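What follows is a single structure, written as structure tokens, with notes after it.
Other chains dropped; remaining ones untouched in position.
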Amino acid sequence: MNNKIRVVVSGAGGRMGREVVKLVLQDEDLTLAAAVDRSLHDIDAGRLVGLPEAGVTVTGDLEAALAAGDADVLVDFTTPQSAYANTALSIKYGVRPVIGTTGFTPEQIEELDKQCQDQGIGGLIAPNFSIGAILMMKFAAQAAKYFPHLEIIEYHGDQKLDAPSGTSIKTAEMIAEAREELRQGNPQEEEVIEGARGGYYNGFRIHSVRLPGVFAQQEVVFGSFGQTLKIRHDSYERAGYMPGVKLGIEKVMGYTGLIYGFDHFIE
Amino acid sequence: MNNKIRVVVSGAGGRMGREVVKLVLQDEDLTLAAAVDRSLHDIDAGRLVGLPEAGVTVTGDLEAALAAGDADVLVDFTTPQSAYANTALSIKYGVRPVIGTTGFTPEQIEELDKQCQDQGIGGLIAPNFSIGAILMMKFAAQAAKYFPHLEIIEYHGDQKLDAPSGTSIKTAEMIAEAREELRQGNPQEEEVIEGARGGYYNGFRIHSVRLPGVFAQQEVVFGSFGQTLKIRHDSYERAGYMPGVKLGIEKVMGYTGLIYGFDHFIE
Amino acid sequence: MNNKIRVVVSGAGGRMGREVVKLVLQDEDLTLAAAVDRSLHDIDAGRLVGLPEAGVTVTGDLEAALAAGDADVLVDFTTPQSAYANTALSIKYGVRPVIGTTGFTPEQIEELDKQCQDQGIGGLIAPNFSIGAILMMKFAAQAAKYFPHLEIIEYHGDQKLDAPSGTSIKTAEMIAEAREELRQGNPQEEEVIEGARGGYYNGFRIHSVRLPGVFAQQEVVFGSFGQTLKIRHDSYERAGYMPGVKLGIEKVMGYTGLIYGFDHFIE
């Protein structure tokens, strides 16, 4: 029981934060040191997520929670605006940060790495905690060496604002690095309806489908002489990220310095 | 044996024409009355398609072939330029036209229908002979009544010139007629890469994928609360149209007047 | 406000029952007359499903709830054991039954229909409320007329006890009725690993995949000369049935007698 990893959850009232609170309360290797949310506090953390009373009241003060001195790891799914300050604060108090927010600059990452080194603790910033999504990206980049002709089709809910998705752009970058330079398609090709051929990226195309009932899906399709190869990842719910979050919490206990990108833990 | 339907194949040297010649030579209900091709003639029709000698020499003169008086049906996969003249010629000689070419005007169709009525024979003009593609379109239109949120993704070879495909536009028209008016997606949606959201048609989107190794595939995806419905048709080769061509040849023997669209034969 | 349909939910504490309670509390056309559950009662119906207090306490006594006299419709997702009695009780008190349970005999259905007729009210028994699943089954049966070669592949969670699923068997029955008699496959076919070819039904095969993370998915694949046609339905969560339940509640207000099968409402 004393071996449980003690976790502070920041952004506990958000959609990802609630899943993290559930994970920490239900996983036998983890225990909830504190739950913090700026706007939604003073209620029991268990009640917040539809579980029995947990005996931990959500608080609005992250620094006090970190200063209490008994936490091992901070898990933070908040906003790009607050993520840097939260991460620095966490390191200052010797609490290992596991951060699921984008928007860090290379300089910030370097600075936070130095702080982790100075404190002798590990840290992790990961824009994507989905093991399946990371495998999809790795396999797609590998396949592109042999099958340079490909397109990406990604599916998200119909209220999503940006297209293409962050994951599809990350996938496209990894593919572009792996494959030989190639401009696909017929040079004389014409769009009868503008946009039909999708978004152009480094010689290939990305298509963004937006439909109600879809959470997050992506397919990379490779075409070659007489064959196609498809790699597809379907996420059905936020809970699907939790095995990755747990792996991150465990990993961060075992090294020193800041790691950027969850894919470092996947061979 | 005398009951076999006697077929003239026009455009016999083209990619679809060769498949029709193969069909007619190999199907026990059909016999080859003549094979016509403007640029590729004076060789045996069997040899032309990689089969044993057929005893029918490909000719360059369509009128002579029709005038010979012993043909029941003309199958014509030529070009929009020659299709109208070929069809009219065929009707004139009492040979039922089965035409797989696009580009007829409504006036031309009306005129050819009148000619068929006058001659007391049937005729068929069909831009698509694929039974599977027609079922896909019918099902998609039906589903759109219950699931108005949808997108179309179509796949063709990477040398295709136009996007989206003719079949996907036809599907989109049928869906637009069937479903309630609806502009899908988030009104504030933004394309980080231009074209990512595909081509806009009547409130929904069409995405055109172009890859080597693909012949013709199309998927219509419907999204609703907690579920998706997909209807997908994959064509692997031109030969896949031949069951439809044969059905057309048989059907045209049994009615009077010109029918436009193969879907009339599919409930 | 007085036009809202007043609904009694039976089995309110079950997994489907909770979704129905949520639906009724959140839909502006419906209002919750009573919530009944044998084992889970004396708590507020809103709290039961993670919503704000609803002012309706879950009770253990169905008859009292029906006898209160102000309900229009009973929605019952309980067990085959209690479903018949609950339905009869509902009709007795003039409350229209909408029943999502299997296991009724033809005699019971006939008897309940007579009771509905006598009371001058409508009733509905539907083993499947998923509009998407019903469309999939209808399309599959239609396609089987033209493409008699097919197989069914269904996917469910890895803890499901029975294989193949009820939906796949229902689909298979509808296909068997629609298509010509046909024993597919090579008569000399041999299974190197027993069971590889799946379950045999009326000449074709059903394959049951069981994996964690999957809720309910089914694909019917048709193969023909040079082409395949696929019809696929993916259910991601129980909530996906609620549009069908709501349609059932509305429909049952408008006719007299008992209807069996939700597909009667889908053309």
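Things to note:
Per-chain numbering from 1; labels A, B and C assigned in written order.
Here is the rule we go by: contacts are C-beta pairs under 8 Å (C-beta built on N, C-alpha and C of every residue); 3 or more make two chains touch, one makes a residue touch a chain.
A quick note: this is a predicted structure, and the numbers were derived from the prediction, not measured.
The complex is a homo-oligomer: 3 chains are shown here, and the full assembly described by the structure file contains 4 identical copies.
Simple rule for what comes next: only the chains that are shown with their structure count from here on.
In this assembly, the chain whose C-alpha centre lies farthest from chain C is B.
Ranked by how close its mean Cα position lies to the mean of all protein Cα atoms, the top chain is C. Centroids of chain A and chain B (each the mean of its C-alpha atoms) stand 47 Å apart.
Mean C-alpha position of chain B lies 40 Å from that of chain C. Taking the mean of the C-alpha atoms as each chain's centre, chain A and chain C sit 37 Å apart.
Contact with two or more other chains is made by residues 236-237, 240 of chain C. Put simply, chain A touches chain B in their complex at residues 149-151, 153, 155, 158-164, 169, 184-186, 188-201, 205-214, 221-228.
Against chain A, the residues of chain C that register as touching in their complex are 50, 213, 215, 236-237, 240. Taken together, the chain B residues at the contact with chain C in this complex read 130-132, 135-136, 139, 142-143, 145-147, 222, 224-243, 266-267.
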